[in-house]
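The complex appears here minus one protein chain, its other protein chains still in place.
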Amino acid sequence: MSSTETEYRDLKSAATSHRGDRVFNRTVTLAAFTALAVLAGIAVFLGLQTIPAFESQGLSFLTTTAWDINTDPPTAGIWGMLYGSILLAVVGLVIAVPASLLLSIFMVFLAPKRVATALTNLIDLMAAIPSVILGLWAFYILNPSAEEWQRLLNQYLGWIPIFQNTSGNFLGTPFIAGFVLAIMMIPIITSVSREVLARTPPDLINASEALGSSMWTMLRYVALPYGRGGIVGGVMLGLGRALGETIAVFFVLKIVFEVNWYQIIESGGGSVATLIVSRFGEVSGEFELSLLLAAGFFLFVMTLIVNVIANLIVARTGRLQK
Amino acid sequence: MTITFDAESLPALQEQRIQHPWRKKTPVFTWSVVLATLIPLVIVGALFIWGDIPGALLMTVVYLPLQLIASGFAAFATRGKRGILDSVIIVNAIGATIFSLVILISVIGSLIVRGFSALSAHFIYQNNVYVSPSTPLEYGGIGHAILGTLLIVGISALIAVPIGIATAIYITEVRGRAVPYVRFFVQAMSGVPSVVAGLFVLTIIVATGAFEQGAFAGGLAYAILMLPTVARTAEEVLKLVPDDLRTGALALGSTRARTVFRVVLPAARTGIITAIILGVARVIGETAPLLLASGYADSTIVNPFGGPIAAVPTYIFNNVALPYPDAVARAWASALVLIVLVGILFVIARVVGRGRLSSK
Partner (left out) sequence: MATAEFGSLDEVGEVELMDSEVSAPVRKETEMSARDVSVWFGKRKVLEGVNIDFPKQTVTALIGPSGCGKSTFIRTLNRLHELIPGAALAGSVLYEGKDIYDRDIDPVHIRLKIGMVFQKPNPFPSMTIRGNVLSGLKLSGMKRSDHDDIVEQTLTSAGLWTEVKDRLGAAAGELSGGQAQRLVIARALAVQPHVLLMDEPCSALDPASTLKIEETIRELSKDVTIIIVTHNMQQAVRVSDYTAFFLAAENEPGHVVEQGATTEIFGNPQDQRTLDYVNGRFG
């Protein structure tokens, strides 16, 4: 009897052929798609709110910076805020990326095990500090010393354009806001890069040490290239967090409806997330509310893109390393 | 040829002590390290005492470069040219670690120092009804805000925990075809800014009018933020449950559903608790969504649909920038309460999580 002639049974559907399990499966599957439903809901509900914004402002809603609701016709645009979000994020990244990398190098390759474990816990604790507390701290503790630092920067390095300050006011600057964002990003970037660095295969490290490499060459040619993808992903995750951060920035940044292009120690700047909270408290009516919701839509899209890219990078390096 | 062992020529065994030959350091090494540590400290110390330079500036502009140079020399003396770059990395890595720790200590320390002044028993249970920003600290408290936070977090947990665990069950137990997509959406959802979650709930209120600003709306907004954390942590812990147990249960004639509820979830119980705690810790300090979704009130409210309600973060928000020292002191004290809440959750999650690992 030849068995190859007999019917080939694909058992995929058989695995759930119990009736009770079909109900269970359906319920769980439905729940699993909640995430998609919420994302779609946000996109649709906030997306619809862009219609009144574009109807009244046209494309200049994205390209202008003024926010004069009570004029007739009203003019409002979020360009300055969009640009401001990116400027703050860049300032934050410039501080957070080297600090996080060095911190994770210290934890993985230099610190004794106990110290590394303690540091891991402390960094996790740092990630758990609510942003409202960080904002409170930044407003009362960071502000005065940051003001002093910025004065010194301006005094000695004022000839560099980014350290210009014409108003003499060193509070509410993009630098301070970016610094607060950096404090939020450091735990995120550190925990991701610590993990990828710790996963550097010991074989590779041993091999490079057997070749007489120094710590620097081991990092430069083995560990960092190996973990590069994961580190970039971690940086992107931090960036996503920075773009969406609201309250802490709200406490320290002076929101102005002008574009602050590069003067990071000049008072005044903007960010989309902060715009929403700062205007919401004194919103003039339904029209302005829908403008804020539209701004929220673009914030959502911006962070979604950054996050998706970050997760793709992290997932891809995770797979490569397996 | 005969071989004879001369017992006396062998090293006496009892004289051997435990040794770590690789730990032996040359005098050059020891001196380099000592000098490289002391010289910059002495110079900076002298400048701090007799010079007129602010401490922080001294540390960054004088000490750090000085330490880099000193360490470079020390490295050069002990390991030659290749040691110099290593010393640069080591000094900077230690510097970055100290920088992060200083910030952490500054945040926690300032909370403790400034928060204690307004803290008292009545601060924990009284509400804010008869309190104006200038009312002295003998009156009023954040009882209403603590209650509001608990109510809002409770509502969000009721919504997000079952859905989050079900999502994890879909990924690890049902293992349907959509697993990669579900994972992707959950990760994308974890990146939704908290202010957007608040706006979304606000648009639902505006569009449907089914409910108004209040604890329920705040809970919905929190649930959006909590769900991905619960789902991802629960997924991790369910993956740790060995497949043996699943097949074991199925071989006993169990259905999938019973296997999950009676075997898999109980086996992962502590991990599931960790997932819930991490979810709660993720949202408990969020402010922006509550500003939009639940508003603020000075009175104690227990009805989820009873209109605007206070929570600890929004209470802090409302008091931070007021020009009254007592209001600011109240903000610090509530921040202290909030960080203690977060810290308790954090420690519970760690302890429970450790129990899970050791019981394996």
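Per-chain residue numbering starts at 1, and chain names A and B are given in the order in which the chains are listed.
Here is the rule we use: contacts are C-beta pairs under 8 Å (C-beta built on N, C-alpha and C of every residue); 3 or more make two chains touch, one makes a residue touch a chain.
Keep in mind that what you see is a predicted model, and the values were worked out from it rather than measured.
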Query raised in the report: Just one of B:R183, B:R258 or B:R330 touches the chain that is missing; which is it?
Result: B:R258
Query raised in the report: Considering the whole complex, which of B:G51, B:G109 or B:G248 touches the chain not shown?
Result: B:G248
Query raised in the report: In the whole complex, what residues of chain B lie against the chain that is missing from view?
Result: 175, 242, 244-245, 247-255, 258-259, 262-263, 266-267, 269, 359
Requested in this report: Extract the touching residues of chain A with respect to the undisplayed chain.
Outcome: 1-4, 6-11, 14-15, 17-19
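Here is the rule we use: only the chains that are shown with their structure count from here on.
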Requested in this report: Report the inter-chain centroid distance for chain A and chain B in whole angstrom, where each centroid is the mean of the CA atoms.
Outcome: 16
Report summary line: Contacts from chain A onto chain B in the complex sit at residues 16, 18, 20-21, 23-25, 27-29, 31-36, 38-39, 41-42, 45-46, 49, 98-103, 105-107, 110-111, 119, 121-126, 128-137, 139-141, 145, 148-149, 152, 183, 186, 190, 214-217, 219, 237, 240, 243-247, 251, 273, 276-277, 280-281, 289, 292-293, 296, 299-300, 303-304, 306-308, 310-311
Report summary line: Note: in the complex, chain B contacts chain A through residues 54, 56-57, 79, 82-83, 85-86, 88-90, 92-97, 99-101, 103-104, 106-107, 110-111, 114, 162-163, 166-167, 169-171, 173-174, 176, 178, 181-182, 184-196, 199-200, 202-204, 206-207, 224, 227-228, 231, 255-257, 260, 281, 284-288, 291-292, 313, 316-317, 320-321, 328, 331-332, 335, 338-339, 342-343, 346, 350
